[in-house]
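Removed: one protein chain of the complex. Kept in place: all other protein chains.
Order of writing sets the chain letters: A, B and C. Residues in each chain are counted from 1.
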């Protein structure tokens, strides 16, 4: 199909998400679907279930269904490149969401600045506890760009100003967050704060901390509904809130713009926001 | 003849003692490197962490004793946890919800049992299929989101997070279940039939044992115990996670095997499974305490399984 | 006697035809609902998508025919993929790196074989342990990060992404491997011995077959084929992913079983495995084309396995 199509109502959008087993991505999907509906577009969703290879197959299947634009939330930035390149070769524009693609021609990346988010978390701990505070870090799925970037941002500040006493992966998973935190507490009873790469792990970690009766700051990432409720209840300390629905909406708009031949920016940043007990009521809808 | 007899008794003792010695050596090692391991608080933590795997592994012990396997336990845990949470959110009394949830877990196990007996499917395949199906159903039911807002029922919170005379409730559940299941396995005709089916299924049939019925009951029991584990997890996380329990079948099987039960059925002890679960728990907890990176922990865990089984084989020979 | 013979032949034909009929019915159904399925381009896509699972499943067929199982294939895929990528990054010629990587995969398989034969471990446990270990080693080696920057070697890119006379190279690899393995399994002493071991290991041993050696070779073959699949994946993803191949063992086992091979060993055909892999591929591809939600896809996949196996049982009875 030609690029000069202007009638948005005929557009078929293909969305490939890394996984739907995480509320964050469900929200992205929701944003995409709502915006597309508003514009009268059709959306086909495929879910890679965190498997980079499956994602490539999924995208091939989307192309087979003659989607006009691909919205891709990569499981991995490197691995997705070949799929982007095949879409490119067929002239299908690609928009990536939340995570970047290393190679290939991507019209635009709609995402939060994860590295910045990591820095925000470290900064917050620093403000609350001062220099040299003992912190633990719960990492996300090893190798995921979110893990790498959030970790990087966090370390940018924490390596110099804080003392990281423990660093373990809990795979973005709530249960693992709980178990891992219990163990960390045993090995390092004097931990003062925890930064978890997402809210799921943060909530799990909080359960462990509560059972131990300790008073420890817990900072998450995402701004999930559960996390927001928890902050409001005074349980979780803070989260670096993303706006997943907005990411989805902006991605659809960007896709439409590209198809209509409009210019789009290389990256469309979606604001991150530090949510704490003080400002949580503004966030809640 | 007398010789055969003696070595037999020693063999039996070994079967029980081998895993126990392994556990003690492991605990000692960890304690020497990091004495905080042996602190009562940590040990209680350990017990609480182990409870979920132990409960699933108990059921797995029965299944493996019949010569079967159950890959679906993790998915049953997740689906029944989601259903319990769903009931709680819709206002049903949490304890009632847990009860119903456990029964539903038993029902899912029963489906496994029926596929295996009536459908004559290999247990591996039948439970591989239901593992996929139950997980899919969990995701469909929860729409991929955790279910939270389970209310503030004290009893429900106690179930996963509470203490009783200073001992975590999940640990108590684990020990109570052990006692009940030990009696069932070693002191009732049902238990004896479980062994008989795994030891020689054809002979069991000829003896008039209703093999299909016993098998269905065994898989139902495994489902029920997985759901019970799911209830504990739901309380601990104060929510139901759609991805809960993924790969738990592997931990449970590992616990059973580390406990000295034979994968080909007919031979094994449930006390071994409890010890096996404690070994795995100690490894997880201990390696964390020792600050071993999570990547390297996997290498160590794999190696421990190999070494434990190899030592066991050596003794048997 | 004549009767026995005839029904035997029909049985054999059924064994081959059952899965094929299943595949055709499935393809027809998908085509009716969404005709774009049958377009040549999509079918070629399908073949490429199937290649990785098919290659792993070929090796799994040999393993299962001996009465064993290999849970470590996915981890072997990941570790050898990482090692290949590591070599490429360090400047070794990509094709040479793939060759060495495949040999290393074979070596990992050999470790499984040695644990199972010399160590007398149950295949399930031995490969469960190495599955954990190899995955851990992959994570340690890659530090949890994907390895990219594999250079622009045309041959390497061809391997996973290229075409040959319009046919995707992975599909060609899959068919070539099929032919070679078919000959090995059905026309050589090694293949005959593989069946004999699964059919009756004691009888095979007493017939003078070097059972341990054949088993070690079979597991090595499975490792090598997993590594080959890993090479294709590495090329397709233009990088090595530390989490690649997770749960691939389940897809491979499902393909083997859908192809009519018995999990208890001694009975099955490699053509069935190819068909089984195509069934799974068609399901994945078809359900995507039909727009079935990924959660519901899992339910359908589980159900298809159950139905396929049940129909197979019915026929057998």
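Following the convention adopted for this analysis, contacts are C-beta pairs under 8 Å (C-beta built on N, C-alpha and C of every residue); 3 or more make two chains touch, one makes a residue touch a chain.
By our rule, contacts and distances are computed from a predicted model.
A chain of the complex is left out here; the name its UniProt entry carries, from "NADH-quinone oxidoreductase subunit H", "ABC-type branched-chain amino acid transport systems, ATPase component", "Inner-membrane translocator" or "Sugar ABC transporter ATP-binding protein", is "Sugar ABC transporter ATP-binding protein". The chain not shown here is touched by just one of B:96, B:183 or B:307, and that residue is B:183.
Hidden from this view is one chain, which touches chain C at 1-5, 7-8, 183, 187-189, 192-193, 195-196, 199-200, 202-210, 266-267.
Annotation for chain B: contacts to the undisplayed chain at residues 1, 3-5, 8, 183, 187-189, 192-193, 195-196, 199-200, 202-204, 206-209, 266-267.
Operating definition for what follows: only the chains that are shown with their structure count from here on.
Two chain pairs are in question, A-B and A-C; the one with more C-beta pairs in contact is A-C. Between the CA-based centres of chain A and chain C the separation comes to 34 Å, rounded to the whole angstrom.
Looking at chain C, one finds that residues 139, 144, 293-295 touch two or more other chains. Along chain A, residues 20, 142, 169 each make contact with two or more other chains. For chain B in complex with chain A, the touching residues are 34, 36-37, 39, 41-42, 45, 49, 139, 143-146, 148-149, 161, 233, 236-239, 241-244, 284-285, 288-291, 293-295.
By the touch criterion stated above, chain A contacts chain C in their complex at residues 20, 44-47, 49-54, 56-58, 60-62, 64-66, 76-79, 81-82, 86, 102-103, 141-143, 147-148, 169. Chain B makes touch with chain C in their complex at residues 69, 115, 119-122, 124-126, 128-137, 139-140, 143-144, 250, 253-254, 257, 262-264, 293-303, 305-306, 309-310, 313, 317.
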